[in-house]
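Left out: one protein chain. Kept in place: all the others.
Right after this comes chain A.
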Amino acid sequence: MITDEPAIWTQGLRKSYPGRGAALDGIDLAVPAGTVHGLLGPNGAGKTTTVRILATLAGFDAGQAWVAGRNVARDRAGVRARIGVAGQYAAVDGVLSGRQNLEMFARLHRMRAKAARQRADELLERFDLVEAAGRPVRGYSGGMRRRLDLAVSLIRSPRVLFLDEPTTGLDPRSRIEVWDAVRELASSGTTVLLTTQYLEEADRLCSRITMVDRGRVVAEGSPEELKASVGGRDLDEAFLLITEGA
């Protein structure tokens, strides 16, 4: 396997939902392995749709998509074995406890019972959920749920991690914890594709950013390049100028 091929690569990705216009109208992405890449765009831009397609959860109408060297359309199982996903809304079982959730998903990742228990312990520790581990998840705060969701997506140390608005609704402390976790993952070689509405977040975490609007890529570059392209203003202004100009 060639190591310098992008961990995520798409070309001309198109998708429309039945009875609607195009949700994605030709998305090109190339994310080098081991980097954090931001997908930035206003509501309805197509961020979640892109993530769902790359995570094998939705199909697409045209174009090509490769994740971790696997063809998304043809080798779903291959992709699934190499990715982690934390969706826009925490997808954990509300009735079970945090520990039961982690153990169950670890078992479904085909870990042995003992290894699953150990992994659950590690992740509970790492995401500061030890105290709440035995309580049903529906009694968790929004931030605790998101942290658990993130922990679940990291069970198998994925090669490529998709995070859809990972810090929306988190308090500043939890947000910084998530940022630290993302940086740590990237430094250990995981490729992260994260969508966000927070430009500060993209600026801090991402080595490159793809701005999307109405299903199209409207700008691509490092945070500095994007800022420079609009005359050295901050990323917020760059974002508004670029998406309005599109």
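Side notes on the structure shown:
The working rule: contacts are C-beta pairs under 8 Å (C-beta built on N, C-alpha and C of every residue); 3 or more make two chains touch, one makes a residue touch a chain; residues count from 1.
What we mean here is this: contacts and distances are computed from a predicted model.
Entry comment: the absent subunit's protein name, as recorded by UniProt, is "Transport permease protein", drawn from "3-ketoacyl-ACP reductase", "ATP-binding cassette domain-containing protein", "Transport permease protein" or "2-oxoglutarate oxidoreductase, alpha subunit". Annotation: of A:6, A:46, A:69 or A:87, A:87 touches the absent chain (contact as defined above). Across the interface with the omitted chain, chain A contributes residues 17, 52, 55-59, 77, 80-81, 83, 85, 87, 89-96, 100, 104-105, 107-112, 114-115, 119, 122, 136, 152, 156-157, 184-185, 188.
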